[in-house]
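Mind looking over this structure? Questions follow.
Every protein chain but one is kept in place in this view of the complex.
Moving on, here comes chain A:
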């Protein structure tokens, strides 16, 4: 007996020393049913004892005494047993045992009592779809939809599934879980636009275990369209407001020039020397005096005035008024400045400038034939003014030659005295009368002057042609002289400053006689012995009277008288349409450059008064 025991111990020790032993006790660690119709049990094998070990699962049902073996070891993987539908009975307890067997021995696990009803754990839901939708009030929400797992029979109601979703934004740390009950869709509101969201679902039978979380899906919530739209509109509104402000500012600064660009003002008649301010004030007397009207109605003495007055057109305001300087103080009769662009709006501007201009204006003043538009009130006086406008000049200037009485030699056949004086008379009449009639008269006078200028132009050309011939032959200008002498203006000897204008030479140079000789030469053709020319301006008196001094440099070359003879026939041919253009040219010819002052030959315009 003791030897038998010893042998047994020895055998065991030998086996132990070899490292072989019966297998360890396996353990069934989990049994699960995904659909309440099948189930699987997994076990953990114990130590195998160094020998290949077989595992077998045996089970018996409640109320039955027979033991069965696992029908399927493969389907659910290693160390598992899968019970298919036919082997699964619900509402019955299974008693399951796993046996491990090796060469040395076997061992069995503890039995596990399993009721399939209570070990249900489904697969996660599938077909998870995410969609961003909009409600009628533009509110956005996330529409989550999924399907139950394939093998569960939910349709017949055998399997009742409950779901749960969880979502989180990309930046969030924790998941937001929502129980959805038995429905397979869910709406999530109040999501942050522009962010990416991750969504997962899982499911659970009405009585059982939760499944694992299913496939993660992500979606990006688009930016709220209305919000974006509002922001865009706000930006657009701000930009347009800024642009409007800039435009208003620009218009305010340069509005006048822009307006003239877009709507060029209609040129109106201008009467140089006509002060609309006086007209506005209603001081007709001052206005008339400004126009050069001594009294009203004109007297017979007016004829002399025409002869005696020397028209000098310097840039702005100088005139020679021999005897009538006292009577017409401050009269600035300007020879007209012909403006090449006569039909432009300069007329109106110049009228304003003239009316308010200084007495001493440089030659920069734009030369223009202006009939001041008496109607026009100073409009935008600040625009288009000559750069050197001097507002202190209070002498109004009557531009039109209608009022000019000059000491220029009268052209034959002309009654210088009459027509200008007619003009003056008319002007004086009209000055007190309605403004528009005056304007029309001025226009008419202007037209007359224009006509005259055209003839003058033709005359000038002829004069130029003839001058060459006569220049050489007539150094003394005998032929011209008689004509000139015929038309020699009568110059009053009273004021010492006044001289008689001898002639106008080719270059437009003023040829002046000394004053003492005037009386002798009044309407007498004669050859002036001296041909001193008072071409140099010594200065301007306070009464705006030009003081000339002799200048021997200037020569007498003008054959103005001859050309004047030929004027009448051509005068009739003039047409008003051409006058404007020709007048401009003629006026430039009439202009005499003497020193720094421009002299405009009034005889140029005398024809128009017939």
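Just so we're on the same page, contacts are C-beta pairs under 8 Å (C-beta built on N, C-alpha and C of every residue); 3 or more make two chains touch, one makes a residue touch a chain; residues count from 1.
In this section, contacts and distances are computed from a predicted model.
Visitor: Of the candidate names "2Fe-2S ferredoxin-type domain-containing protein", "Prolactin", "hydroxymethylglutaryl-CoA lyase" or "superoxide dismutase", which one corresponds to the UniProt protein name of the undepicted chain?
Guide: For the chain missing from the view, the UniProt record says "Prolactin".
Visitor: Kindly state which of the options A:69, A:206, A:220 or A:280 is in contact with the chain not pictured.
Guide: A:206
Visitor: May I ask which residue of A:154, A:188, A:219 or A:271 touches the chain that does not appear here?
Guide: Of the candidates A:154, A:188, A:219 or A:271, A:154 is in touch with the missing chain.
Visitor: Looking beyond the chains shown, say which of A:58, A:76 or A:117 touches the absent one.
Guide: A:117
Visitor: Please pick, from A:90, A:108 or A:259, the residue that touches the omitted chain in the full complex.
Guide: A:90
Visitor: Mind pulling the chain A residues that touch the left-out chain?
Guide: Counting only chain A, the missing chain is touched by 36-37, 62-63, 89-93, 95, 110-111, 113, 115, 117, 153-158, 160, 206-207.
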